[in-house]
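Below is one structure; the comments refer to it alone.
Removed: one protein chain of the complex. Kept in place: all other protein chains.
So that you can tell them apart, the chains are marked A, B, C and D in the order they are listed, and the count of residues begins at 1 in each.
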Amino acid sequence: MQTFGQQLVNGLSLGSIYALLALGYTMVYGIIKLINFAHGDIYMLGAFWGYYSLRAFHFNFLMALCSAMVVCAVLGVVIEYFAYRPLRHSPRITALITAIGVSFLLENGMSALVGANARSFPQALPVVTYHWLGIRVSNIQLLILITACLLMALLELIIKRTKMGKAMRAVSVDPEAAQLVGINLNHTISFTFALGSAMAGAAGVLIGLYYNSIDPLMGMTPGIKAFVAAVIGGIGSVPGASLGGFIIGILETGVQAVGLSAYKDAVVYFVLIVILLVMPAGIFGHNRREKV
Amino acid sequence: MLTVKDLAVNYGAIQAVKGVSFEVHRGEIVTLIGANGAGKSTLLKTISGLMRPKAGQITYLERPLDRLSAPQIVRAGISQVPEGRHIFPGLSVQENLQMGAFGQRDRAVFNETLQTVYDYFPILKKRRTQDAATLSGGEQQMLAMGRALMAHPQLMLLDEPSMGLAPIFIQEIFTIIQAINQAGTTVLLIEQNARQALKIADRGYVLASGQVKLSGSGAALLANPDVQRAYLGG
Amino acid sequence: KSSSNQGNNPGKTIKIGVNMELSGSAAGYGEQQKQGIQLAVKKINKNGGIQVGKTKKKVQLVIRDNKTTNNTAASVAAQLVNNDKVVAVVGPATTNAGTAAIPNMTKASVPTVSPSATDPDFTLQKGGAVQKYVFRACYQNDFQGSSAAKFVTKNLKAKRVAILTDNSSDYGTGLTKAFKKSYTGKLVSSQTFQEGDKDFNAILTSLKHKQIDAIYAPGYYSEIGLIVKQARQAGIQAPIVGSDGMADAKLAQIAGKQNANQVYYTTPFSTKAAASNPVASKFMSAYQDKYGSTAPTFSALAYDSVYMIKKAIENEGSANSVKIANGLAKLKNFKGTTGTITIDKKHNAEKTIAIEQLTNGQVTKTYDVDQ
Amino acid sequence: MLFGFIIIDALEFAGLINTFIENMLVTIGINVILAVGLNLIIGFAGQFSLGHAGFMAIGAYATGIMTQTMSTPLGFYISMVVGMVIAVIAAVIVGVPTLRLRGDYLAIATMGAAEIIRIVINNLKITNGAAGLFNIPALASWVTVYVLMCLTTIVTVNFIHSRGGRAVMAVREDELAAGAMGINTTRWKLAAFVFGAATAAIGGSLHAAYIQTIAPGDFNIMASIAILIIVVLGGVGSITGTFVAAVVLGALDTILQNFGTVRMIIYSLALILIMIFKPAGLLGTWEFSFRRWLTKGAVTHD
Partner (left out) sequence: MTSRLLDAQELVKSFGGLTAVANVSVHFDRNELVGLIGPNGAGKTTLFNLLTGETPLTSGSISLYTDQGVQTLNGKKPAQIAQAGISRTFQNIRLFKDLSVLDNVKIAMTNHYQEGFLTSVFRLPKFYQTEAAMAQAAHELLKIFDLTAVADQPARNLPYGTQRRLEIVRALATKPSLLFLDEPAAGMNPEETADLTQLIRQIQRDFHITVVLIEHDMSLVMNVVERLYVLEHGGLLASGTPDEIQRDPAVIKAYLGGA
């Protein structure tokens, strides 16, 4: 029972990381139907920004977190402007390849710039471990979980309640009509990228802090997993992305807990396929069957 | 109010509009009729800023429009009801109408306009919380018009509002267009249903393969034998 | 048809190729090796080069990236031997890329020394005969794995061991296989992880209540560092024993000094022993000067690889590639940074193995394992 | 094609082609085989598959394992056929459920399926786990690769220009309308998918027998993406484009070997720029005057 509780905590912390990343994926995909392959690498850059801002500029943790969000937001906007905007009217698969190119560029650019080696992240917050019924929870795990939930709620609020959020929804369903009611397409898409990339930046710093190890390739695997999470949850849906993240986190934890660690990813993909077969648009996605 | 001069528009290599000129005066209903593929929709899209002209000028209230983006043009007072309705599925009827007033900041004005729209289209009020995707074709058409009205346009561009509608709806739509016009909005109307359109129009232009072939008052065009043969079914 | 069996000959300079993982998943390790290679060549050239017969010739490096993929490694090998006409190659770092390079090296009769390909069969042909042009500077897995098993049994007196393997390369799986072969105690659990994994909490939690005397975790420092950290944070105090892939100062940084306790690893390159090894201590300080950090094992192994080639040239008095291969095969008691190396019949590097212990992130003790 | 073969062979005899160039040509040839198959699935059938490397792995391991004991050319071809058969079975198992999905959902599902294949290979004894297989007998030469490249391309192009190809393209254009025309859309989607998988297995077999080393890591997501890049860069729906892109990328990759550590940076920049300036791929959907090409193809075959 204790072990079970502990594993649940493990699963939730891992899940909240996937969720945080999946949020950005789901937003960008929701609006321009682009699998933003570079999203995981923006998260990597967020982690590196945290690393340097803590070490070189001696920021405190909160400042590092917020500045990483800002830097990544700007970066997301810049990437969108140069790499994706010119392709807005091209086949989507073209933009996907460009996204892959951007991802390669960020990974290898960072490797060339700072070296491909893993490095340890400055411990900006002292680790405090709480014990509760024999379950250990660290303050950083709580921080990640709470941040993930807060950001998710905030996003949902932005999308559902604010004007920009409504504009985002309008652009995602019909960009042309959105322009006809006075929505600026470019601003809206830039805003989405900024928001999604800021999430990734926050995730980067939090994960740097949590695992204490960052490297230029760190975004690759979590990036793909986060996309899978977003798909499981129903891509385009904010609660779906979070749910998907938690499902994957708990699933991976569960599989390892029963001793099948070698098949951890295989199980995740298997569950992905099964979920898609039952719900072809993910858990929260609406499967709008084409009306003839 | 709106002057289009020697306008030419291309889709890649295809020339869809080849030097079209016409005018719309304040308070009028002007209709453009013409066969399929004549370039009518392309023309409207160019006026509303969705497409860029290859040559020619568009001036609106003495201002050139061809440099403005689509959202800026909406703010300048032109709103379009696009071909095929293009309502926002997934958003409720009321949210769709809110989107129509996207550039609008004043809450009171907004409420007032919303009331007007609901007065024109009482059915929309009944369905205001419903997902717009589940509306019937006629209701969607009304929603599209309502949404365009929410922007408080001075000039409204309508692209085939009667397409695919039941006869009873068609009559209603034309009645509403007249009402909107009476309330002070200038209307540029594109129609396949030329007879109805010319009946309510002050003036009309006939477009064929990207060029203006004929123009005149609604009544004159209705009486024109060429128009009768080609566009009114004999 | 164009390749001769005479091998390549040097020109004005001695060209040494580097077929290395500079991008892709093993880029981190490849980069460290590149640093070691460059350091070695710089030093050799500063001293005038390599003595070939009567003249001294400078060394010229041709560095090429194999992207950590097999077909690029093969292609890079072909380019190095055919176009660049190198007389010897250092690399690749991984067994997979290394074996992919072998056919082209053999075709051109140019030797290759891998600093870190550990698979026992790496240097062997299918029937078990030795690959004439393939050498390595590191241990092979069997040696290191069995040493770890002995240490765990004898020194740690561990009766119940859990294994945590890096399952994404031959390195971790090979060591595990070797460990399992010679460990006689009880294997409580055998789990795996992937390169790049960051979260080991689930596995560790499942181990927690299993009364484990030691954990054997062969892998690289980037993951093992996290395992150490998360294990200690989860309250697992059992000793963690690993392999030379974690012999890197970064391990303690990633794990956190307070967590890096009771951590052991097998290594040829003992930083502690380095004090008594003049070659090693010189290398250590040179590395510190150039890169501002403690030299990692991979750099040391790569450094040795270059010097092994140098030694072979000097012994043979020729920088013809076939001769270099002969020289490498006959290398005996070569004093390297990672110990005194003798190349055996199977082209493995025989050298003593040490086990280092970390306490609060510092190497506090070195054990010798006798074979 | 025959012509190209003669030229390249002549060059080889003349000593102009060394192992290095041959290596490049073989890589290009194998990539053509893989990308032509994927282009059939993506470009012609309109099914976005991201799992091509999984089927390639099956072919590669079939050859890697079987030629350990049957190290003769005959053994190699038998292993290739066995690989194709297994790949076909796997493609049916994967395809029947997942091909109901659309667009990116299908992509992610096929990617997952390929990863499952890879992970299973990574954990099996017979495949030697993560260490992979090496010392695989060198049973594929440049000639083998070239002939098989021509053969698979001809067969694929013939398929595209037959009733099946039209059915498959109808599914791509409008699945619903295709169904209403009496075309069993599931069956034809599956046909294209299985066909592509079988050619991927051929590519895998050749890869194993030429490089002589295989490991599960060779067939990961990035490997699938690399093939996808060739297809998109050449032009989705253009077999000629696939050829051109495979050659361009193969040459680029080789040239970039001279750039040491920055090779991947240049490569990724090139990728982004080509896509931005040539969004439909190098050749769009243009095909090299294939009437003539086809007759020529038929001649070489008959």
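Criterion: a contact is a pair of C-beta atoms (placed from the backbone, for glycine too) under 8 Å apart; a residue touches a chain by one contact, two chains touch by 3 or more.
All values derive from a computational prediction rather than experimental measurement.
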Request  = Check each of B:138, B:204 or B:218 against the chain that is not shown and name the one that touches it.
outcome  = B:138
Task = May I ask which residue of B:70, B:176, B:194 or B:221 touches the chain that does not appear here?
result = B:194
Note = Omitted-chain footprint on chain B covers residues 33, 35-37, 134-139, 160, 163-171, 192, 194-195, 229-234
On chain D, residues whose C-beta touches the chain left out of the figure = 155, 158-159, 162-164, 166-167, 169-170, 173-174, 176-185, 285, 298, 301
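As a working rule, only the chains that are shown with their structure count from here on.
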Note = Per-chain C-alpha mean nearest global C-alpha mean belongs to chain A
Query = If you average the CA atoms of chain B and of chain D, how far apart do the two points sit, in angstrom?
reply = 51
Key: Mean-CA-position distance for chain C and chain B (Å)   = 74
Message = Which positions in chain A are in touch with at least two other chains?
response = 108, 111, 262, 265
Query = Touching pairs of chains, which are they?
reply = A-B, A-C, A-D, C-D
Query = Can you list the chain D residues touching chain A in their complex?
reply = 42, 48, 97-98, 100-102, 104-105, 107-109, 111-113, 115-116, 119-120, 122-123, 176, 221, 225, 228-229, 232-233, 236, 261-262, 264-265, 267-269, 271-272, 275-276, 279-281
Message = With touch defined as at the start, can you tell me which chain B residues reach chain A in the complex?
response = 48-50, 69-71, 74-75, 79-80, 82, 86-91, 95, 98-100, 102-103, 133, 147-148, 150-151
Remark   = The residues of chain C that touch chain D in their complex are 1-3, 22-23, 25, 63-65, 67-72, 74-76, 78-79, 81-83, 95-96, 99-100, 102-104, 107-108, 119, 121, 124-126, 167-170, 172-174
